[in-house]
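A single protein chain has been removed from this complex, and every other one stays in its place.
Labels run A and B following the written order; every chain starts at residue 1.
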Amino acid sequence: MSACAGPAAIQLSRIMRPDDANIAGNVHGGTILKMIEEAGAIISTRHCNSQAGERCVAALARVERTDFLSPMCIGEVAHVSAEITYTSKRSVEVQVNVLSENILTGAKRVTNRATLWYVPLSLKNVDKVLEVPPIQYALKELEEEGKKRYEEQKLERLVTKQRNGDIIFPVINPEPYTVGYSQSSLIHLVGPSDCTLHGFVHGGVTMKLMDEVAGIVAARHCKTNIVTASVDAINFHEKIKKGCVITISGRMTFTSNKSMEIEVFVDADPFVDEPKERYRAVSAFFTYVSLSKEGKPLPVPQLLAESEDEKRRFEDGKGRYLQTKAKRQVQMQPLTQQ
Amino acid sequence: MSACAGPAAIQLSRIMRPDDANIAGNVHGGTILKMIEEAGAIISTRHCNSQAGERCVAALARVERTDFLSPMCIGEVAHVSAEITYTSKRSVEVQVNVLSENILTGAKRVTNRATLWYVPLSLKNVDKVLEVPPIQYALKELEEEGKKRYEEQKLERLVTKQRNGDIIFPVINPEPYTVGYSQSSLIHLVGPSDCTLHGFVHGGVTMKLMDEVAGIVAARHCKTNIVTASVDAINFHEKIKKGCVITISGRMTFTSNKSMEIEVFVDADPFVDEPKERYRAVSAFFTYVSLSKEGKPLPVPQLLAESEDEKRRFEDGKGRYLQTKAKRQVQMQPLTQQ
Partner (left out) sequence: MSACAGPAAIQLSRIMRPDDANIAGNVHGGTILKMIEEAGAIISTRHCNSQAGERCVAALARVERTDFLSPMCIGEVAHVSAEITYTSKRSVEVQVNVLSENILTGAKRVTNRATLWYVPLSLKNVDKVLEVPPIQYALKELEEEGKKRYEEQKLERLVTKQRNGDIIFPVINPEPYTVGYSQSSLIHLVGPSDCTLHGFVHGGVTMKLMDEVAGIVAARHCKTNIVTASVDAINFHEKIKKGCVITISGRMTFTSNKSMEIEVFVDADPFVDEPKERYRAVSAFFTYVSLSKEGKPLPVPQLLAESEDEKRRFEDGKGRYLQTKAKRQVQMQPLTQQ
């Protein structure tokens, strides 16, 4: 189904500006993730309100693994198109495609394909998940495949929830190429424009900040220009409210010859409004590659895993890396493959 | 031709955020003008580069009179669609439609229709205007009507050029409701994200700042919530370069029972790079209405024109007002009509 096929599709376009990019002129992965999420939020909120009844806002619950197939550059136009591909009783699956268009040469490239899951939360009671109106499928097979994807992600969400208690401790005077050497964190005070009509942070805003931290970790490690190659599935366990301070922390977990894996945690601190404790809202793995001035992938210095925990995480990262590589050999040829 | 009709059309969509709006929750006219211009710049730059030859960027030369038919609110999605409707040898006419969509209720309203003129400037030599590839017309009449619009705007551009030398002098301790009482100015240092690939300010950025000043003038005069009702044709006589300081000044010229006309000047000061003098880059008339909390137009205090010049400008404004009113009685029913 193309972006022009009907009311179920939406397209967002925008020129990429200097502020959207790093020094090499490549647009930050986070900027693209934010546009992807905005398109997803619009189309799923619209769908969930398409019948009479209680009004709601669709909140991001999960983003499936996303590859950055090709870089987007300053001055290019990003076209982000979204459509709803599956609905369960209480969730919506949205597929989003991102195209870059060089309006000077006419060249177009697919830069991303992403899958996002939303749940409709009542505007009156934000803890109440409403029912989703079912979509019509052109083919019975499309519904069955959607159901399979739905069951798979449901299972995976339980797994990451367990990993979620981890904390990044500060390190004094770390050695180069150790985990402590590049680990970074930033804090952000959530403002009104970061939020939905509910007063909760847009998932896209959170992902943009996560990519910012992950990019700084990667650049601190290899001291070159870096770009986002992929993001592993992200689960949004807990909502983040306007007025919170969020701490986004990143640490490197694994390096292959030409890629770096960075784990990012988002912790929310509702320090003014409520007596609530600081809590883990999101966590994810980002993969970065280092690029030469000509845009070719460069070798990456190996990460020095020191403690037992660091070594275990390195092996886990290697497992994810090999698994992804194996999957790709039966699929396509994106940027990170070596 | 619909926005989905082919490669000649483009659509931009975005959720309106708190920072896009005034205190009453209505989106600033300037935000919408900026989106309109971005859509126009993308489609005309793409078209002008659609043939082999020198690469170029389309620069905004003129925006025809634009009415704000209905307010856009925070949380709504703005859909901006543009298509090319006429090409002369060295210029492109783009028509843009803006729709607001309330994704909670599904309600859609047309909020603006705008016509913009662009000229393609060579990327190698910014003072060289390139030739525009001709478009195909579905009907011979469409081409003839376009040609007529082209000739009309060409004539009008000469007229405004003469008016362009005026200056707004500061007034110490002005009386309420005089011109000096509400006149305002702001300065802006042109940054990288304000600019095109050439390093010149996007027309949309300038229009957004103009609307900001005009809005302050209007609010100072009537001390209520105000919204942009229309913008008279704007001609972009001179380009503005990155690194310039621009001064945007506004003064009220005319009030009817329920509307205010504000004249806005943009002066550019290339204060670092060159020995060039400060120069007038753009000027325009904005019309505002004052709104009650329920969104109904309120009566506006009459402007006290004191000097001979102020009285002359008031009469000129009255002329424009009556002319527009007469034109509308044969057309449609927008926001300012009384």
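Definition applied: a residue touches a chain if its C-beta (ideal position, glycine included) is under 8 Å from a C-beta of that chain, and two chains touch if they have at least 3 such contacts.
No experiment lies behind these values; they were computed from the predicted model shown.
Among B:90, B:128, B:223 or B:327, only B:223 touches the chain left out of the display. For the options B:212, B:267 or B:310, the residue in contact with the chain missing from this view is B:212.
Contact with the omitted chain, checked across A:220, A:237, A:280 or A:325, is made by A:220.
Although one chain is hidden here, its contacts on chain A can still be listed: residues 18-19, 22-23, 169-170, 172, 184-189, 191-193, 212-213, 215-216, 219-220, 223-225, 242-243, 245, 269, 271-273. Where chain B meets the omitted chain, the residues involved are 18-19, 22-23, 170, 172, 184-187, 189, 191-193, 212, 215-216, 219-220, 223-224, 243, 245, 269, 271-273, 275.
Everything below uses one rule, namely that only the chains that are shown with their structure count from here on.
The angle needed to superpose chain A on chain B by their Cα atoms is 180 degrees, rounded to the nearest 5. Each chain gets one centre point, the mean of its Cα atoms, and the points for chain A and chain B are 37 Å apart.
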